[in-house]
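Submitted below is the structure of interest, expressed as structure tokens.
Only one protein chain is missing; all other protein chains are in place.
Letters A, B and C name the chains as they come in the text, with residue numbers starting at 1 for each one.
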Amino acid sequence: MYSSKQISKGSFFLPKLKRFNPLITIVRRAISPVKLTPEEWIKVIKPAEPIVELHGISKQFGGVQALRGVDFQLFPAEVHALVGENGAGKSTLVKILAGIHRPDEGSLKVDGKAIELRSPTQAQSLGIAVVQQEPMLFPDLDVAENVFMARQPRDRFGRIDWKRMYREVDQLLASLDVSFSSHTPVQGLSIAEQQLVEIAKALSIQARVLVLDEPTAALSAHEVDELFAIVKQLRERGVAILFVSHRLDEVFAIADRLTVFRDGTHIITTPVSQITTEETIKHMVGRELSNFFPKGEAEIGEVVLEVRHLTRPGVFADVNFQLHRGEILGFAGLMGAGRTEVARVLFGIDQAANGEIWLKGKQVRIRSPQQAMNYGIAYVPEDRHQQGLIMNFSIATNITLSILQKVSHLGLINPNQEQQIAQEYANQLSIRTSGIGQLVNALSGGNQQKVVLSKWLATNPSVLILDEPTRGIDVGAKAEVHRITSDLASRGLAIILISSELPEVLAMADRVVVLHEGSISGTFTRSEATQERVMFAATGQDR
Amino acid sequence: MTTTSQDVERTRQRSHVNQARLISRVSRVRESGLLIALIFIIIVVGIQAPRFLSVDNFVQILLSVAILAIVAVGETLVVLTRNVDLSVGSMVGFTAFVTAYFFKELPGINLLLGILLGCALGLILGIVNGLIVSFGRVPAIVATLGTLYAYRGLVFITAANTTSQVNASDVPAGYLALATTQILGIPALILIAAIIAIIVGYFLRSSHAGRQLYAIGSNPDAANVIGIRKERLVFGAFAASGLLCGLAGVLWGARYATVDATNATGLELQVIAAVVVGGVNIFGGSGTILGAVLGAIVLGTVENALNILNISQFWLQALYGAAIIGAVVLDALITRWLQRTILARRKKA
Amino acid sequence: GGSATGGSGGSTPSTGTGSGSLNITFVPKQINNPYFDTAASGGQQAAKDLNGQFKQVGPSSANAAAQVPFITSLTQQHVSAIVISGDDPNAVAPSLKQAMAQGIKVVSYDADVAPDARNIFVNQADSEQIGRSEVDLLAQQINSTGQIAVLSAASTAANQNTWIGFMKQELAAKYPKMQLVKVAYGNDDDQTSFNQTLALLQQYPNLKGIISPTTVGIAAAGRALESVHKGGQVALTGLGTPNQLRQYVKDGTIKGFELWNPANLGYLAYYVAGLLAQGKIKGNVGETFTAGKLGSFTIAANNVVLLGPPTVFNSANIDQFNF
Partner (left out) sequence: MKRLRSLLFTWETLLVLLLLIGCVIGSILSPYFLSGFNLEYALPSNIMEIAIMALPMTMIIIAGEIDLSVASVLGLASVTLGFLWERGNPMWLAIGAALLVGVVAGYLNGLLVTKLALPSLVVTIGTLALYRGLAYVILGDQAVSNFPTAFTNLGFGTIPGTQFPWSVLIFATLVIIFAVILHFSRLGRQLYAMGNNKEAARFSGINVNRIKLILFVLSGGIAALAGIIFTSRFSSARPDNAVGFELDVVTVVLLGGVNIFGGRGSLLGVILAIFILGVLQNALSLVNISGDIQSLAIGLLLIFSVLGPNIARNIQAVIARRRFAVGSSKQA
């Protein structure tokens, strides 16, 4: 692959460039000692055709249409932001660029040549570096090897040159100003740190197209600054950067142009200078924010659940909050903030080291999910496919899985009763299906989520914990989930709503608890809670 | 940026340095731990029976584990990729028998040719395993459990249609000499095993393919994403295991001279014990050749000690079982403790 | 190979017992074992002489349980007689009784089974004689002094244990200066026997001799002695086949060992079974009969027929034998 001498020189020259390519001159110039200002860059670039050009790309997963004939262009030396709600299709596009997914339809051009991206290696060899949304690393190996795996520098005998590898990785890490070394084993790095390793990896292949899928989601403010510094540096060198993010403030801080996706369709592409945050959000959700989330009226009752000084070393510490009857308590925070971990402890999957949990005035120890269920706690987990459902069970068997006792006598299951109960909830939550005998893996994301909800409502809980309940489900289903949630609250359920989608929390929650690196960094009432304040608390900045 | 977050960074820095040290220390623990165990055994037994401490005895121990070590090296390659090869015993048995028979039928034949034949046969058997596992998508445990019996069946059929047993007098002295000759005063068997261990260890350390074996075992999906050819490498690992079993078989025939259809039965247990005791993670991703070889030596030493101390050999198999479980349990506890400390350290920062 | 045997086996439904075509099957402890194969060759010889059929079936590894299915299926085939070397005298007894109940004659050879589970036991050699003579053999080589050890087969093997019993008696009676320091078990497995021999040499540095009353064991022991260059220094004797041990006798690792002729054993066993099946003998104690080339025999107490004294092989005569 790449002889890594070039890296050591620190230049970002890309050997795999096609010959006879006008761009080559540009990049040559870019890495030549003569530094060009961004302005000069724009001059050089604009006439050039886009590095990457997508045309009429569609992609479908089972039932879900992730992308519908989207067009998209990426120019050298631009930072291009891609925004959209969860499930808008951003990551799908990214994965197509990375050569992980192949589009069902549409064409992809690199340097104006039509290309079939067959594999990640091929994408890399074209100079496309991708930082996935979820880090994909080798826990048993150290940082350096993770960065260079399958591309380790070799000496003239073809042996791996460890010295040089560590040296070069350390250089990369230095430029990222991270807190770990090239020798640190990846097992034990936080998600944020793993994300940084991924970025180092991307930089190491001297990309001219760098794709970052929500890179900042898990980063601390400081790390974000470092990252942006690097992004700017790369832009100066003529690298094209695709930047996927939910954080509009960042987008407006760094991006030159901006593209909005909604439900897998391309809505608009425009220079950031010519659009406002409000307009962008409008494009993203397709409606006015105000009337988007149905907000049921529920009167807040007595305290149902109280948590005091709850601590799980290494994950979260000294968490305190109260949850009332009929209340929706929003949990905001960055990915990895520890929200899910708190929920897991409340549901008895993990054990807290210390702290107290009080249910309806009685202190309780929750050692297992069964116990939690007996106490009337229900947990809709964040990962539908892995934790929520048995994918090749039918709708009915999934719904009754949590209440097998109810539908069985002397340990034997009563099929009629099972069917009947399942049908009941399928109707109540209007799950669209050919019948409750259908396998859930054939359902759309939204309907799958409704099956999970049914499963937990069937236990008729008094405390319902929803972890990212609308992640990756389409707008319609989303609205329904919100409707269901709020009238569950009005029926007197106490609900904890964990969501990475700020607008959702702000609109749904009566109160918002914000976690940052495992401790509560702010609690706001509906009236106090603004996008800005919550985001500040979530990123741990005091203000 | 506020001062507080700088402090945070600095403390995190520190915690991470500790972390790196901690983990690298623990990862070295297995080899060193094995060495300590070994020395401990030697001292204890030595006190009981001074005869145990003789150089000659240690040579004997090394001789008795040389073949086992060669097979364990191959097994390590497979285990690193999150697979397992249970058919090694049958592969060794098969090649041992065929090679010996070959020498019996063609006594005049070039020694090297015979050795190559054995290795080639082993390679073929390994390739079959590899095909079934990585292209037939049959879980390694099932596939090799199957070939364990299938290959053994082949040995019996071969024996039934040729000769039920090859005796010392049937094969050329040159072949038998493989196991007895000494080079520079060191028995050839030990040298061969050592050379192979060094070569493979070197391959694992300094070649792309070698590192990619670790990658596959550590996180198969990630390996796919960065375009590592999982199937090919796993296939290669099984093939290599077969090849080494072939060589081991050749040496087996030379060492034991009398070869019948049941030879090397149950070897797989010893091999897996050696590998697991040697600290090769049975879920792949981590472990070294040095570890595996040390594991074999430890087991050999224990066996030898049992005999020296005149303890019933009936304990041996139980001991292998205990060794396997002990090792796995130890690993589990270590990793658990490691993760806890790391999480704690990180979050304290 | 297998299918061929299958064809012949399946395609010849026998007409049960009584005179008429003899259809006799050997069930050794283990197939592909040179000792039993030699015995089988004798059986085939006898089959020719009695113009009967010979077949051999059995497990691929010595294991009592594994013998039973074969006995059952032979019972169903109504073979005229089963000739068996019982891996475990009692494990096979029930199914053998079942066979006898169906009128099938049962003759045990090499290793006896429960007396009520067979008509006649063809004994290769008197256990007492074997035990004692082997000690004598070794005594000659180490002029009756020093530590000796026994390398036996599977610790569960009945015949081995009886022999060892008599060895001990003989030692106690005649050789006070020889002491038996250990009985090691090689499980009739090359590797184990080999390692056990080495272990013996280490535990007892001044070990003078080893007796291995099993063909696998003695061969492995020979190889082990050779590999540590102790051939000749530590005397080795026991039961083995000339082909296996020719090498070691020639290079002096083994001065002498003994064995009855397995081929003759197989011959006699088949012959006895044949006569029983044809009703020519009843199998009662005291009956005498002639077994083809081997001459005449008498059925001794507990319906045992004794083959005769074992042959002693040494560098002088070994080349006259090929089995």
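Quick notes on this structure:
As a convention for this text, contacts are C-beta pairs under 8 Å (C-beta built on N, C-alpha and C of every residue); 3 or more make two chains touch, one makes a residue touch a chain.
These numbers come from a predicted model, not from an experiment.
Within the full complex, the chain left out of the display contacts the shown chains A, B, C. Interface note: of B:Ile39, B:Ile141, B:Ala177 or B:Ile199, the residue touching the hidden chain in the full complex is B:Ile141. The residue from B:Leu154, B:Leu213, B:Ile228 or B:Ala264 that touches the chain not shown here is B:Leu154. Contact residues of subunit A toward the unshown chain are 58, 60, 69, 104-105, 347, 349, 368-370, 372-373, 379, 381, 386-394, 397, 401-402, 404-405, 408, 411-413, 437-439, 455. Although one chain is not displayed, subunit B still touches it through residues 84, 132, 136-139, 141-143, 145-157, 160, 261, 269, 272-273, 276, 282-283, 312, 314-322, 324-325, 328-329, 332-333. Counting over the whole complex, subunit C has residues 2-3, 5-7, 9-10, 13, 25, 31-32, 55, 57-61, 63-66, 68-70, 72-73, 76-77, 88-94, 155-156, 161, 185 touching the chain that is not drawn.
Keep in mind that, in the parts below, only the chains that are shown with their structure count from here on.
The touch graph of these protein chains is an open line.
Taking the mean of C-alpha positions as each chain's centre, the chain lying farthest from the centre of subunit B is A. Closest chain to the protein centre (all Cα atoms averaged), using per-chain Cα means: B. One simple way to say how far apart two chains are is to compare their mean CA positions; for subunit B and subunit C this gives 38 Å. Rounded to whole angstrom, the centroid-to-centroid distance between subunit A and subunit B, based on C-alpha atoms, equals 42 Å. Within subunit B, contacts with two or more other chains are made by no residue at all.
In subunit C, no residue touches two or more other chains. Looking at the complex, you find that subunit A touches subunit B at residues 98, 100, 119-122, 124, 132, 136-141, 145, 149-150, 152, 154, 158-160, 179-181, 183-185, 187-188, 190, 220-222, 225, 313-315, 317, 517-518, 540-542.
Residues 1-2, 30-34, 37, 60-61, 155, 182, 184-185, 189-192, 194-196, 198-199, 202-203, 205, 216, 219-220, 222-223, 226-228, 243-248, 250 of subunit C are the ones that touch subunit B when the two sit in their complex.
For subunit B in complex with subunit A, the touching residues are 1-2, 4-5, 8-9, 12-13, 16-17, 19-20, 23-24, 27, 205-208, 211-212, 214-215, 217-219, 221-223, 225-228, 281, 285-286, 338-340, 342-347.
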